[in-house]
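Note that this complex is displayed minus one protein chain, with the remaining chains in position.
Then we have chain A:
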């Protein structure tokens, strides 16, 4: 520790190592958070339901999404990425997941929301299997940390059904 450079180097490496440890422990504290999110989705209207020229079905719908995701936020949360997916099975695929809408929630205050929106991304089937199809709308979220592990979970909202015929 005799020269300035020696002491400066020791201080730099030790302080950065301690900072890494602090970030690791901060990430560990996220495990103590037991969140209780709620959500509900309604389909306000089926705007269009056609078979495209390629032979695949396409649906355009207007959704009413309301959720309270405030309990997901901790001191170590940078943002929450949330998306709504339609999930259903067809003879061709045992599971189809189509993302209809997503959003980024940067602050805890913004995590309690209720919006009416058309589907942000197109709901197109691989084939022509959507008439009269029962499907779930599943709300997925990714809690993105400021440092450390990302937690992802979902809430399944079952009981939706597409019309029997095109409109």
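Everything below uses one rule, namely that contacts are C-beta pairs under 8 Å (C-beta built on N, C-alpha and C of every residue); 3 or more make two chains touch, one makes a residue touch a chain; residues count from 1.
Operating definition for what follows: contacts and distances are computed from a predicted model.
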{"item": "Options \"TATA-box binding protein associated factor, RNA polymerase I subunit A\", \"Peroxiredoxin Q, chloroplastic\", \"Large ribosomal subunit protein mL43\" or \"Signal peptidase complex subunit 1\": UniProt name of the undisplayed chain", "value": "\"Signal peptidase complex subunit 1\""}
{"item": "Chain A, residues in touch with the chain not shown (by the definition above)", "value": "1-2, 4, 7-8, 10-11, 14-15, 18-19, 21-22, 25-26, 29, 75-76, 146-147"}
